[in-house]
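Taking it in order: structure first as structure tokens, then the write-up.
Entry: chain A
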Amino acid sequence: MSMFDDKYFAYVTSSYGITLLVLAGMVLWARAQFKSRTAKLDEMEKLGITRRSQKR
Partner candidate 1 sequence: MIALFLRDVRLSWRAGGGALTGVMFFLAVVMVVPFGVGPDLNLLARIGPAMLWLGALLASLLGLDRLFQADREDGSLDILLMNGTPMAAIVFIKCAAHWVTTGLPLVIAAPLFGLFMNMPPLAIAATMATLVAGTPAITFVGAVGAAVTVALPRGGLLLAILVLPWTIPVLIFGVSAAYGAVEDPAPFTEPFIVLVAISLFFAVIGSLGAGAVLRHSDH
Partner candidate 2 sequence: MSDITSKIAVRPSLGALANPTRFLNLVRILLPWLWVVTIALFIAGLWLSFAAPEDYQQGRTVRIMFIHVPSVWVAMFAYMVMVSSALGVLVWRHPLADVAARAAAPLGAAFTFLGLITGSIWGKPMWGTWWVWDARLTSFLVLLIIYLGLIALWRAIEEPAAAARPAAVFILIGAINVPIIKFSVDWWNTLHQPASVFRADGPTLSPEFLWPLMVMALAYSMLFLTLHLMTMRNEILRRRIRSLQITTARRAERGQVE
């Protein structure tokens, strides 16, 4: 297969590899941040709400 013994092969795959890593990393980072923040917000909303209604 001429595709693989080509001396440039390493360059192409490494650049595509790094690009895939970084792009996928960004997507996962954005989703993970969203999940953790909504979870924290829900927990605080729940906490916040019960605190308001409970008269100390």
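Selection rule, in plain terms: all candidates are chains of the complex that A comes from, given by their letters.
In the analysis below, a residue touches a chain if its C-beta (ideal position, glycine included) is under 8 Å from a C-beta of that chain, and two chains touch if they have at least 3 such contacts; residues count from 1.
These figures come from a predicted structure and were not determined experimentally.
The listed chains 1 or 2 are all part of this complex, yet only 2 touches chain A. For chain A in complex with candidate 2, the residues that touch the partner chain are 3, 6-9, 11-12, 14-16, 18-19, 22-23, 25-27, 30-31, 33-34, 37-38, 40-41, 44-45, 48, 51-52, 56.
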